[in-house]
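Note that this complex is displayed minus one protein chain, with the remaining chains in position.
Labels run A, B and C following the written order; every chain starts at residue 1.
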Amino acid sequence: MAEAREPVTTLDTPIRLEYLFSAGIAQSKNLRGLAEGRFVGQRCPVCSKVYVPSRGSCPVDGVPTDEEVALGNTGTVTTFCVVNVPFAGQSIEIPYIVAQVLLDGADISFMGLIQEIPADQVRMGLRVEAVWVEPDQLGPSMASVKHFRPTGEPDAEYASYKDYT
Amino acid sequence: MSERVAVIGTGQTKHAAKRDDVSIAGLVREAALRALEDAGLGWADIDAVVIGKAPDMFEGVMMPELYLAPALGAVGKPIMRVHTAGSVGGSTALVAAHLVTSGIHDRVLTVAFEKQSDSDAMWALSVPQPFSAPLLAGAGGYFAPHIRAYMRRSGAPGHIGMQVAVKDRLQALKNPYAHLHLPDISIEMVEQSVMLWDPLHYLEACPSSDGAAAMVLGSEQAAAAAQVDTGRRPAWVHGMAMRSEPTMFAGRDQINPRAGRECAADVYRQAGVTDPRRDFDCAEVYVPFSWYEPMWLENLGFCDEGDGWKLTDAGSTSMDGGDIPWNCSGGVLSSNPIGASGMLRFLEAAMQVRGEAGEHQVDGTRRALAQAYGGGSQFFAMWVVGTDKP
Amino acid sequence: MPTPPSARGGRRPVAVVSFAQAQNQRREAHRNEVETLMPVFADVLGKVGITKDDVDFICSGSTDYLVGGPFSFVSALDAIGVWPPRRESHVEMDAAWALYEAWVVLQEDGVDAALVYGFGKSSLGDLSRIVALQLDPYVMAPLWPDPVALAALQARALLDAGKASEEDFAAVAARCRRSALDNPMAQVAYDRTVDELMTEDYVVAPLRRHALPPITDGAAAIVLAAGDKAFEWAERPAWITGIDHRIETHSPGGRDLTLSPSTAMAGRLAGVQDGRVDVAELHAPFAHQELILAQALDLGEGVSVNPSGGALAANALMAGGLIRIGEAASRIMDGRADRAVAHATSGPLLQQNLVAVLEGGR
Partner (left out) sequence: MFYFLHGARKVRGIDCEEVTVDQTAGADEGVLTSAHVLEYPYSRSVGPVIGAFLTGLRDGRILGASGSNGSVVVPPTEYDPETAEATGELVEVGPAGTVTSWAWIADPAPGQPLDHPFAWVLVRLDGATTSVLHVLDAPSPSEVRTGMRVRADFLPATERVGRIQDIRAFVPADDGGPG
């Protein structure tokens, strides 16, 4: 008490809240597919587009996407960026490539890690396939997809994916 | 049939990485008191308050309008809290404006803020959710691929983004409220900054700021009274519009989103704008990453699709000799209190029209455009303000 | 063509023409928010035979803290299909305030119909901790007071002031839960006497278990229409003849907790006193709060208060206020009432309140 202290200028108020998150019906189907090492999409009954992952509705038509569509393991890089910055939660050595991957048969691309190719050789149109984690590591999460790697096929034509960048 | 509405007072904080001298209430009051003073009004003169900000997790206060109501003089009045992602500062101003154009209120205080240094913006924007993809790329990693796609589509050369980064930072030197003041900024400096998310350099991205913005919006009668009291002219709202589209769907154009084009068409129709490059004297547009300037030049119809980068390249968007200066305040690239960033665009456009922008004033501005966007380039809010009573 | 009843405030007559809600339940175990909302939208639009393309404006209310992640309202949009691009907005408030925003926008030309919705899955997190984050972050939230404890402070103040008894709280709970027996969407309904309820234990004295609301997963939507469109879509639109909302200071220690001056003021400005009230749907999550609200609105004898069971029968956060408006409007639309009052609240201990008057006209 005796010594003069600096006035209080900050207040620490830690906040911790616990939740039980529920994935819902449609997303659970997709996640269970990932746990089995395969991609499961869903088709909109109105526009026939195939969503992967689907949250259960077609974002354009606002109707349930009930029809399940089994998708293959290959796709096309529609666009990408090179990550050079370390940030919290990151577990991959920089630089590395994060790409939008359009699976064959799907109508929407999602974000994926590209490996097994030098970063400066990744390009739009690159054909890639999913590499899954070991079977005992598979779980209901995109973490089941270790990364994507080139298939060695010729690049896709720009026109075939330009609407999906 | 709608009533006229005008901006009769503006106020903003000094924006900084960490405003560690104020509480949340202190931050919003700093902007609100400046807006009231500018309008020549006191708290008791205000009929209603509309407040906006991005996710509550930035400050860890749920629905903070409840705690802030007495700080903003809202006791005994209506107060509303808007949240439309990054566009929120703009849409908050529009909700406030509708309270006047609908004839319900005469003087509405609207405030937007973010005190993101209470936590961490990168964390709050991407709180990891169960079952979602592991965090691969960070915030810019979402936008960088779209920028690459724009470059491919338009054939823009790589230096365009750096040019925007330099131009907006030079303009920020004329704005005392701007967070970043980088007097030595140059293309070389941008080029030598870390390549965060190729093709984006560190200095091509916005900072993370604490800050607030406030405006007093008034009816025709309130505007006339304020002009008599303060000697400052109002900025009349000539048009306002909002549009939303889904985050993602098959075939969605994220580079030139239809919601943005249609929002612009709507606001231009209301304001009688047919050729934005000619009809506007300046514009304040939400450009958080440098390349969004050429992309939005196209989306907002300042040029044909694919030509946005040519305007940037020719210096047309610079205060220094350009015919259509963009972001004379320094823009989001120089100050980014996320919830307030959109309102700062709306407010800066009004300041230009009122001739109150100080060193970054574009002389003779008669009409200006403000745009804010958010989410995955899916939420848009815009207004056109002008010196003439519509 | 019939004419709508005269209204206060607005310049254009606006009416509720359709209302729908999800089954209120303690835990929606299957559907996520999008999957919960889709059938509600189908229902609310289907009742008046329209599609999403027939509305000019969409506005919603929700809070990120129920889900525990930012931007929860963004994914909810996927339940509608906002394409082509739509005029759309969101308040981080109970959806009753989204309805207010829509009502304001409908005062202007070019906008004739709006879809308003709210949703909240309270079962995901620990509501007693989440709601503490609504309090002043420097001197109140760090103590983690839970909402039941705060409500008990208010109930105690009522008892101390001699304005109510514990039996009065039980009587409210007994009536609401009994009314809820007729509400198929209610979560908690029973027929128990005041004496039976008075034997329950205190959760936080002086509040016994019956005085508390349930924890609810729910969602609701309303279609508003202006002028002729309302007559086109509904046989008997529920016209909003007055609507207003007001807030009080934040700190419970700075208010007289036995009164709700903001409700009284909003009610006066909405014109509650301008005619006989048949039905009042009051957003009172705790039993004693209904007494405070009824007094603030000066509701006399003969008013049917909370015939749906109110928030004691189902308490979907962020949708509960909108549901009060929907329940009141339903009773106008089906002819059971001619004039109804709807109320919504937000914040700790009735800090913020909205009042709407709905009328059927002739």
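Here is the rule we go by: a contact is a pair of C-beta atoms (placed from the backbone, for glycine too) under 8 Å apart; a residue touches a chain by one contact, two chains touch by 3 or more.
The model shown is predicted, which means the values in this text are computed figures rather than measured ones.
The chain that is not displayed touches the following shown chains in the complete assembly: A, B, C.
In the complete complex, the residue from C:Leu45, C:Ala95 or C:Ile215 that touches the missing chain is C:Ile215. Listed residues C:His250, C:His288 or C:Arg331: the one in touch with the omitted chain is C:His250.
For the chain missing from the display, the contacting residue among C:Asp43, C:Asp126 or C:Asp274 is C:Asp126, taking the whole complex into account.
Taking the complete complex into account, residues 26-27, 29-30, 68-69, 123-124, 126-129, 136-140, 142-150, 152-154, 156-157, 160, 173, 188, 202-207, 209-215, 249-254, 257, 312 of chain C touch the chain not shown. Where chain B meets the chain that is not shown, the touching residues are 18-26, 29, 43-44, 57, 59-60, 70-75, 117-120, 123-124, 127, 129-131.
By the touch rule set out above, chain A reaches the unshown chain at residues 1, 5, 7-25, 27-29, 31-32, 139-141.
As a working rule, only the chains that are shown with their structure count from here on.
Annotation: A-B is the more contact-rich of the chain pairs A-B and A-C, by number of C-beta pairs in contact.
Centre to centre, using the average C-alpha position, chain A and chain C are separated by 38 Å.
Each of residues 65, 68, 75, 77-78, 81-83, 130, 133, 137-138, 141 in chain C touches at least two other chains. Residues of chain B in contact with two or more other chains: 60, 129, 246-247, 249. By the touch criterion given at the top, residues 11, 13, 15, 17-27, 55-64 of chain A touch chain C in their complex. Looking at the complex, you find that chain C touches chain A at residues 29-35, 38, 41, 52, 65, 67-68, 75, 77-83, 121, 123-126, 129-130, 133, 137-138, 141-142.
For chain B in complex with chain C, the touching residues are 1-2, 23-24, 54-57, 59-63, 65-67, 69-70, 74-85, 91, 95, 98-99, 101-104, 124-127, 129, 241-247, 249, 257-259, 262-263, 375, 378-379.
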